[in-house]
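Contents: one structure, followed by commentary.
The complex appears here minus one protein chain, its other protein chains still in place.
The block that comes next holds chain A.
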Amino acid sequence: MAPKEDTMFRSADMSLTQLYISNEIGREIVNALGELGQIQFRDLNADVTAFQRTFTQEIRRLDNVERQLRYFHSQMDKAGIPLRKLDLDVDTLATPSATEIDELSDRSQSLEQRIASLNDSYETLKKREVELTEWRWVLREAGGFFDRAHGNVEEINRSSMEADDAPLLQDVEQNGQNGDAERSFSVMNIGFVAGVIPRERVAAFERILWRTLRGNLYMNQSEIPEPLVDPTNNEAVNKNVFVIFAHGKEIIAKIRKISESLGADLYSVDENSDLRRDQIHEVNTRLGELGSVLRNTKQTLDAELTQIARSLAAWMVIIKKEKAVYQTLNLFSYDHARKTLIAEAWCPTNSLPLIKSTLHDVNNRAGLSVPSIINEIKTNKTPPTYQKTNKFTEGFQTIINAYGTAKYQEVNPGLPTIVTFPFLFAVMFGDFGHGFLMVCAASAMIYWEKPLKKVRDELFGMAFYGRYIMLMMGIFSMYTGLIYNDVFSKSLSLFPSAWAWPDNFKAHDTVEAHLKSDYRYPFGLDWQWHGTENDLLFSNSYKMKLSIIMGWFHMTYSLCLSYINAKHFKTPIDIWGNFVPGMLFFQSIFGYLVFTIIYKWSIDWYAVGQSPPGLLNMLIYMFLSPGYVEEPLYSGQGPLQQILVLIALIQVPIMLLLKPLYLRWEHNKARAQGYRGIGETSRVSALDGDDDENTLDGRASMNSDGEGVAMITQNIGDDEEHEEFEFSEVMIHQVIHTIEFCLNCVSHTASYLRLWALSLAHQQLSVVLWTMTIAIGLGSSGPIGVALLVITFAAWFFLTIAVLVVMEGTSAMLHSLRLHWVEAMSKHFMGDGIPFEPFSFKQMLEDDEAAADIS
């Protein structure tokens, strides 16, 4: 049987395959398959912890390389060197060989050492520089202090001799002119401490000194105008220079201790101004030398980093891929005796030839005599669900996948969603102008797809991801806008109206239009309704009925999909026990309602001379008093309605009982004939067993059997796919289903009224916006009118985009989403599938957060 082409209608056919790969080329093969991205490996070592797996060593080594690369990246960030980004769509990296990986790892090792040592020396030098700068500031500032302090010598002495608690810091300036300024401090036994302290600590520092020394000190300080950069953490700190004079060695020692404990750096300063000048000179030369050394180091470091920056992105990608390869290899089981790797994997049946040829290619390139073998194996496992998408369908499929993964090979609701989702949106959003704005936005995003793809803004990313949904929504909104005859809340008069106003009337009279002839407005709503007093009365009735009919179509369509599902899975009981009774129930109530709506429209009630009956009351009385018709719609209505109610009521027990009873009967029949469920008592397995010997035996026998022999893979019983038949469970399930279905028919139909409510709200909101902005601007004339118009137009345009398109659009979208997830998908969607997650480098790099900033 030739495999049929995969379409979006169902998930792709999947095959479980077994791969036998020679150990030497395992890495290359997995690499090639990762580039292909079409195969999902199963974990054959589920009972082995991560540390005991075969390739843990390699992964550790690669982890280390990855850490080194991240270190380079952080160093580049620190130095402000831009990383040359890698466009994964354009640049393809050749698959590296194992030796290249080794080289890369060695290289990054040596580079790390070099960068680290450069960094270290740079930091030391920088520290030295900061120290020197601080010292220079101290020397510079200290000069002034000493000059002033000389004037205060007397006072310092006196106060410390006489009164311990006398304040020291008295008016310094006044005593500045004292004559014996040149006397040395040492002569008078006055010592001093000079240093630098962070500014925020100054207050605490002063207070502590004051308290511990009881005021026996003379402190001078001044702010360093420029912040000093701490090389260890690159933070700029504001600091103050201080010089403290005090009397006595012990006190000086105390001051030293206190300052050091508070994080001050102390520097030696000479009191002699000549010596100080020399010191400053020396410090300046040293700073100069240090500066040039620093510049050199920095240059070397930057050059090194720039060199790395050129290829870092590629290295990161290579290492990430390599790591993923080894992680995948860890899923394989390794046959020590034969030196082969054995893997089990799901892949789309249609990709099998491609995978086979890939294996063959890699084998040939390696020049290995032992071929790699890929075997399709038969299994009763549920294959994963793989919905192939392209960039157009991706967004729509995501809407469905967000709700649940479809069962393997069930009808994919993503296909009709391409139209129904934007269309139901448009029914709510119907406005030609707003739809046009949306089309423009979507088209722009599609036209500049490539450059916009790189924008990493979360909100924009979401809109960009749904650009094709937006395009469809916009197109359909333009259509429904034409139908509703709304363009920014104004109307278009494309065709002559069917209504005419009377010829003679007085101003301010309420006049009524009349139909011109048999002619009816051919497309959409007649523009003569626009702005009339009973406009809402008409459009409400119209839109309400529109939403009911739309809902009926949508739900009937979805219900039909359940028929296709039952047909595909060959469960006729689902057709006769669920689909047919459900359909009859739904149609005999709501199908009939839709019929009466259309019937009522098609009758010219004035010509017939009857009063048109209310349909809502008719539906209510149809159930409250079957057979009784208050206002007849057509002859024979009473009996027909009785029959319909009867049909609907009969469906309930059928739906409730038929399927469970049938299943029970089928089960009992099979039992009576002596059949048992697979996996119920015994297991057959090719890869069964926990120890090596068992595995070997199994494989040996398998190999001799050759291809095409039915094989059943391991752990069948564990997956609970063949549950014991339990009547009570089936019954409960069916009771819930029946009650849900019947009640939901009512509530879901009512739920579609949101189409009416939202489209009404949208239309009224745009009318209000128009009258409150532009209408004001158009109302006045002259230069003020012109200015007013410009202002009101800007306000109108901005609010149209922000409120009517973005906000209202989001709300209509959410409502449309709900109509799909709840109202439509509950009619057919089974959704207990397992998503297909192929081993793909592309996917892996897209998902990787860290990879986001290198590409």
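The rule is short, and it goes like this: a residue touches a chain if its C-beta (ideal position, glycine included) is under 8 Å from a C-beta of that chain, and two chains touch if they have at least 3 such contacts; residues count from 1.
In the analysis below, contacts and distances are computed from a predicted model.
S.K.: The chain that is not shown, which UniProt protein name from "ER membrane protein complex subunit 3", "V-type proton ATPase subunit e-like protein", "Phosphatidylinositol glycan anchor biosynthesis class C" or "Glutaredoxin-related protein 5, mitochondrial" does it carry?
M.R.: The chain we cannot see is recorded in UniProt as "V-type proton ATPase subunit e-like protein".
S.K.: Just name the one of A:Leu125, A:Leu305, A:Leu415 or A:Ala566 that touches the chain not displayed here.
M.R.: Of the candidates A:Leu125, A:Leu305, A:Leu415 or A:Ala566, A:Leu415 is in touch with the missing chain.
S.K.: With the missing chain put back, one of A:Glu271, A:Glu322, A:Asp431 or A:Asp526 would touch it. Which one?
M.R.: Checking each option in A:Glu271, A:Glu322, A:Asp431 or A:Asp526, the one touching the absent chain turns out to be A:Asp526.
S.K.: Can you say which of A:Phe538, A:Phe595, A:Tyr634 or A:Phe727 touches the chain missing from this structure?
M.R.: Checking the options A:Phe538, A:Phe595, A:Tyr634 or A:Phe727, the one contacting the hidden chain is A:Phe538.
S.K.: Sort through A:Ala507, A:Leu624 or A:Ala672 and give me the one touching the missing partner chain.
M.R.: A:Ala507
S.K.: Just one of A:Ser74, A:Asn284, A:Ser493 or A:Asn668 touches the chain that is missing; which is it?
M.R.: Considering all chains, including the one not shown, the answer is A:Ser493.
S.K.: Spell out, residue by residue, where the missing chain touches chain A.
M.R.: 5-9, 388, 390, 392-393, 415-416, 418-420, 423, 427, 476, 479-480, 483, 493, 496-501, 503-515, 518-526, 528-529, 531-535, 537-538, 541-542, 545-546, 549-550, 553, 598, 601-606, 612
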